[in-house]
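I am attaching a structure below and will ask some questions about it afterwards.
A single protein chain has been removed from this complex, and every other one stays in its place.
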Amino acid sequence: MFGELKIFSGNANRPLAESICKFAGVELGNCEIIKFSNDNIKVAYKESLRGKDVYIIQPSCAPVNEGLMELLIMIDAAKNASANRVTAVVPYFPYVRSDKKDQPRISITAKLVANLIKASGADRVMTMNLHSPQIQGFFNIPCDHLMAGKILNSYCKNDGIENSVVVAPDAGSAKHAGKHARNLGLPLAILDKRRADDSETPLMENIIGDVKGKKAIIFDDEVASAGSLIEAAELLEKNGASEIVAYCVHGVLSGHAIERLEKSNIKKLVVTDTVFVPEHKKSEKLIIVSVAELFSEVITFTNQGIPISNLYNGH
Amino acid sequence: MFGELKIFSGNANRPLAESICKFAGVELGNCEIIKFSNDNIKVAYKESLRGKDVYIIQPSCAPVNEGLMELLIMIDAAKNASANRVTAVVPYFPYVRSDKKDQPRISITAKLVANLIKASGADRVMTMNLHSPQIQGFFNIPCDHLMAGKILNSYCKNDGIENSVVVAPDAGSAKHAGKHARNLGLPLAILDKRRADDSETPLMENIIGDVKGKKAIIFDDEVASAGSLIEAAELLEKNGASEIVAYCVHGVLSGHAIERLEKSNIKKLVVTDTVFVPEHKKSEKLIIVSVAELFSEVITFTNQGIPISNLYNGH
Amino acid sequence: MFGELKIFSGNANRPLAESICKFAGVELGNCEIIKFSNDNIKVAYKESLRGKDVYIIQPSCAPVNEGLMELLIMIDAAKNASANRVTAVVPYFPYVRSDKKDQPRISITAKLVANLIKASGADRVMTMNLHSPQIQGFFNIPCDHLMAGKILNSYCKNDGIENSVVVAPDAGSAKHAGKHARNLGLPLAILDKRRADDSETPLMENIIGDVKGKKAIIFDDEVASAGSLIEAAELLEKNGASEIVAYCVHGVLSGHAIERLEKSNIKKLVVTDTVFVPEHKKSEKLIIVSVAELFSEVITFTNQGIPISNLYNGH
Amino acid sequence: MFGELKIFSGNANRPLAESICKFAGVELGNCEIIKFSNDNIKVAYKESLRGKDVYIIQPSCAPVNEGLMELLIMIDAAKNASANRVTAVVPYFPYVRSDKKDQPRISITAKLVANLIKASGADRVMTMNLHSPQIQGFFNIPCDHLMAGKILNSYCKNDGIENSVVVAPDAGSAKHAGKHARNLGLPLAILDKRRADDSETPLMENIIGDVKGKKAIIFDDEVASAGSLIEAAELLEKNGASEIVAYCVHGVLSGHAIERLEKSNIKKLVVTDTVFVPEHKKSEKLIIVSVAELFSEVITFTNQGIPISNLYNGH
Amino acid sequence: MFGELKIFSGNANRPLAESICKFAGVELGNCEIIKFSNDNIKVAYKESLRGKDVYIIQPSCAPVNEGLMELLIMIDAAKNASANRVTAVVPYFPYVRSDKKDQPRISITAKLVANLIKASGADRVMTMNLHSPQIQGFFNIPCDHLMAGKILNSYCKNDGIENSVVVAPDAGSAKHAGKHARNLGLPLAILDKRRADDSETPLMENIIGDVKGKKAIIFDDEVASAGSLIEAAELLEKNGASEIVAYCVHGVLSGHAIERLEKSNIKKLVVTDTVFVPEHKKSEKLIIVSVAELFSEVITFTNQGIPISNLYNGH
Partner (left out) sequence: MFGELKIFSGNANRPLAESICKFAGVELGNCEIIKFSNDNIKVAYKESLRGKDVYIIQPSCAPVNEGLMELLIMIDAAKNASANRVTAVVPYFPYVRSDKKDQPRISITAKLVANLIKASGADRVMTMNLHSPQIQGFFNIPCDHLMAGKILNSYCKNDGIENSVVVAPDAGSAKHAGKHARNLGLPLAILDKRRADDSETPLMENIIGDVKGKKAIIFDDEVASAGSLIEAAELLEKNGASEIVAYCVHGVLSGHAIERLEKSNIKKLVVTDTVFVPEHKKSEKLIIVSVAELFSEVITFTNQGIPISNLYNGH
């Protein structure tokens, strides 16, 4: 009904795309992407897309803007090549934290990106763990919002959750962490950090809830520079947490994140493979669990018109 | 530059519109709204709108859908009457809590409403305290998002905040309540309610943070049936709070909210006048503070092209 | 080609939807529609719509604006649930008489409604006996405009048309009534009502054409409060009509329509079931003929891609 | 506010444009329109339009499609030349009678033309006496719908209306003619023409209302080939009308209209100058009254942002 | 997948459409096109289009604007008749030379036409040898751009290319002619015509490259009035070309083109049948080669979802 399934990958996270293809039992499509000396990207599909159901896998990985333009050009080229349906598969959505106007005269860039993806000709979007679920409303095209909750909880349970507490690293992530707490049957604690008006004076830190003598399991949607994660871990240790681990869906790991992680009191950081982690960022403390099987299921179900709501049951 | 200022009101909250007009020093515009026996609404502006800068004030008040259609028809009629610019002033936004897809096959209705307002011809939207700030991203037209934080905090400080704690009634409102806590210089507590899988078993309730012997000040964006507010108050009392007051921006007060409030242990409920409160819903416990002056400032500034960012500084 | 046929109903006229389903040999789809205490409507489809050909049946019945919002939310939810095609089936179109700008600064609300339906994501519209056929041009999506003429004429002939005259209740409906006259082989008379400039002076009434001693058969597209229908009947009696019956496609029957009908000299009022008639509005004088079979045919033909032009031959 | 007033004319009806300019006290703008040997039209404005308020006068005159393309190109060129506002002034609207889908698989071409005008970049439309008032709803841009009723009635009264009857040439124009009857204080008669199923059998003609010994004043929105007008006149004569005159807003006068008129029993045909009447179509029976002053008023008022609703009071 | 193949023709070039149908093995669809005395076109499809894959063949032939409106009405009617997909097949694109803004305040009319075709509801466009390949970028819908290069080169080789030179009639066509030169393995010469500032002084003509004693083969995309083609031929003769032939894809042949051709020193003019050449324009010097087979292949491949890139390999 929607045409033959075709999966293509940009340069952002080719291993994830290959992994999804393996689960889906199809070969990764042949698409040439060249970058010229003048910095221009050229995309040329090397097989016919006429009437096909095309999925383009391109999460937001560094270099972010490069990858985003690559995605937009791939969508445009696929649409003009008469693909029947083009789905942008963006496991980690670009500019996902720029989702509100908390200052005057700024851009809600996640919304802008949603508009750009539509303007390029995409028919659908698939993504995972948006920073806030409201971002789904930024799209004027259908958007499948997958959740890595089940996958992370499953690893977490295997790893042992006795005498543990789920920790939200700030008030804004209390709701997200709260869901993990409920699903794991654990109590919840929330970090409340505030800085006095005069920035010289130190940060007043405070933990709402009880962590003493417990294994603290931090849950967040992403880890970028790891700065606030490490601050959180220090605060937890100071307040008597016996062990600290962290689960973050999107392992952006920008700047000195890995060095910081290795020097920190965090025992283990679990992320998914939505963002590509290059070799030099690998660490013994860093565990990567894959979302490829989930994406392959949603893609093949979507291609066949099978409902995917039962795949959504995580959070 | 934008034409003469003209303010009109639908039937949702005429007292608020009149109040805004008084502050702005203009007379409320003359617009006839008739409802026929066949349930159809007819809108006829009784003065010329040609080249005018038109503001239509219509928050979401019961009957909600009636009021929304009235708004859409008013926008359409104003646009066709050659108004230069039409701004929908919607202090309480319709379907604001329907802002995400947390179940399969539902509508993100707040997004749909944003689309309908645009499809009717509005050039801009003004609103207040959206349930989540991301909702601003639902609009493809400029949206001014005002905050009642300063107005509520000011009342709160006058009322006395010694030995008090700010309380978020659930994890989802921790961020919002946290801002109030920071601005008031008070600690934060968060209620963590969970229901076991089998709905027969009772709710496990838990307070994260310390409320014992303190005046608990609940902050939330709206109060509808007041059910969860009163549950929160009971939990706070059980945990030793010495006094309980609540601040909710939008006083929807649907169903038996007022009866419940009067019977409850809540000493005082402070709301704004974004939602019209009819006489029979008035109560000694219910305090209504007005946002009319703030809206009149933003409207007159917008009409004159004066920046409004310094009016935004609450939260 | 268009996916499996799925028919859903809003709350406006569920019996009509069930009737259509029975003729079509399918079961009415499962869609939960909840109205909360805060007046908000929530729509949740309880079965998968992925790749389906969805028809949502929701004529304009009181409460009109409630029903219209329900329709828009149902369309939006269906579209976001990845339905392949969504058709709004609106046998009686909302605000159908608001189809022109005969006063300054009003809305052509039927056009606005057409825009709202499109903005919500509908791919097609089906409707019946629009007040003027030009309304089809309000849509930027394909619109099937069905006619109840054959169904009413067939009842009319069975009822006896000897020594009869078709009557247009005003000049505006002369064309519509004229078609019935031609099809029934009857002469036509037209009522010409005028009010002098000074509204105190009485109405000057006049019948163009001959009704004396004849059975007068009034044809109109809808009957709302029945006020003008009853005035027409009185004028006809005064001018010697021997018997008066009326055929109106859409039985809106608002306000005191039924009481008026029972007290009037109208012997029989024939309407279709496009508008739901509740028990307390039933009357011995009121005959309801069904359009369900016609709609079921058009829906199943449309689902199968079979031409429907031969179903159009009424007027 | 809207920029300096600039009026341009296509080739359809330059005398009308010049006349409008004279009343408005401005000079007709300088725009070169060339038709090449390959049939392509080239439009080049010979003066700056930057920030101007541009009105392009181009009613539908033969050759109709030529004139329509000329209009669309003029709009496009004006928009790209950075005009502040472009208004298409189309006193006789192209394809105005193609306003409904009364056969399967045809186009509602008046709607298509409305879409094309918008797609070319027009901000507003001005037109006159649309065949049906619903056509205003075809536009997604503001549309001023002027009426020539007052102008025609004024001529009609001067000409003498004693012992007269207003005649609608068919049921479809009963409403339009009825308004003239009311405004002139005259009775109304309606022609009811029908053809039996077998087209060989003659037409059964019938007059509803009384014309015997009276001056019959036919009112219609346009006269094209004049065929049905002349049939109407013959029928009126047969039924005893003492004199026959006709008023048609748009004098299309296509084919043999003038020859027919001269040979007919119609004493006088009054039209406006919305459609250009070339010298060879002039006739002693043909009276042309001008709508230029009305258009010049509406244009200058619109340019200055003055309400025009009081100019609308005809029909 | 795209529905049954249906090919229709407007009045522009019915022989081409019939020829395409013959190659495709389908019958030309039945569509009635009437032109009324008032110059209005009416289109009525005489067979069902529901769910069909519709191709409308209408190149730009004189009368150009007439034909373009016919095309737009045919698209609109097909879309409203629920065709599954509508492709405008426009072998010679209207206003194709109006593709840039080389003067102030003109229209890029080829772009306007692209917008009008889309606004009428077309899903795709097929065309041939656009004056510049950039015109493909004017479309927001997929556009297949066919090339007649192979067909013309094949004729050319058969005709003998020994001792020949390919000639570009001006610098602007150097690139196009250069491709032919490369494919035919011939040298290239370019005419460089300039007029001094004072238009009284004669044109300075110059040939860049060597033509002496050679057969000059002029290649251009179209021939309209043939004026510059004949000037080119004269210049070539003056510079010693032994024989002159010309290949132009689109044989517009407007004005006195044929008379000029016959009187000229051009031995043979080869064109394709994209533009209809009426009997009175036939000439012994004029050779018409057909593109029907190529279009029939592209249409049937597109209907079946087969890639067409290998049909593109000409230029």
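By letter and in written order, the chains are A, B, C, D and E; residue numbering begins at 1 in each of them.
Following the convention adopted for this analysis, a contact is a pair of C-beta atoms (placed from the backbone, for glycine too) under 8 Å apart; a residue touches a chain by one contact, two chains touch by 3 or more.
None of the values given here were measured: they were computed from a predicted structure.
Put simply, the missing chain touches A, B, D, E once the whole complex is considered.
One of E:D192, E:E205 or E:E231 touches the chain omitted from the figure, and that residue is E:D192.
Annotation: of D:P15, D:G51 or D:G213, D:G51 touches the absent chain (contact as defined above).
Interface note for the absent chain: among A:I73, A:I141, A:I161 or A:L184, the touching residue is A:I73. Only one of E:G172, E:G213 or E:G240 touches the chain withheld from this view, namely E:G172. Here one chain is not drawn; of A:C21, A:A81 or A:M147, the residue touching it is A:A81. What chain E contributes to its contact with the hidden chain is residues 99-102, 104-105, 108, 110-111, 115, 132-138, 140, 145, 168, 170-172, 174-175, 177-178, 181-182, 187-190, 192, 194, 206, 208-209, 307, 309, 312.
Listed by residue number, the positions of chain B touching the unshown chain are 1-2, 124, 142, 302, 305-309. Residue positions on chain D in contact with the hidden chain: 3, 48, 50-51, 79-80, 82, 84, in rising order.
FYI, only the chains that are shown with their structure count from here on.
Simply put, chain A must spin 120° to overlay its Cα atoms on chain E, rounded in steps of 5.
Each chain gets one centre point, the mean of its Cα atoms, and the points for chain D and chain E are 38 Å apart.
Chain A and chain B have Cα centroids separated by 32 Å. Of all residues in chain A, those that touch two or more other chains are 307, 309.
Contact topology of the protein chains: irregular, matching none of line, ring, star or complete.
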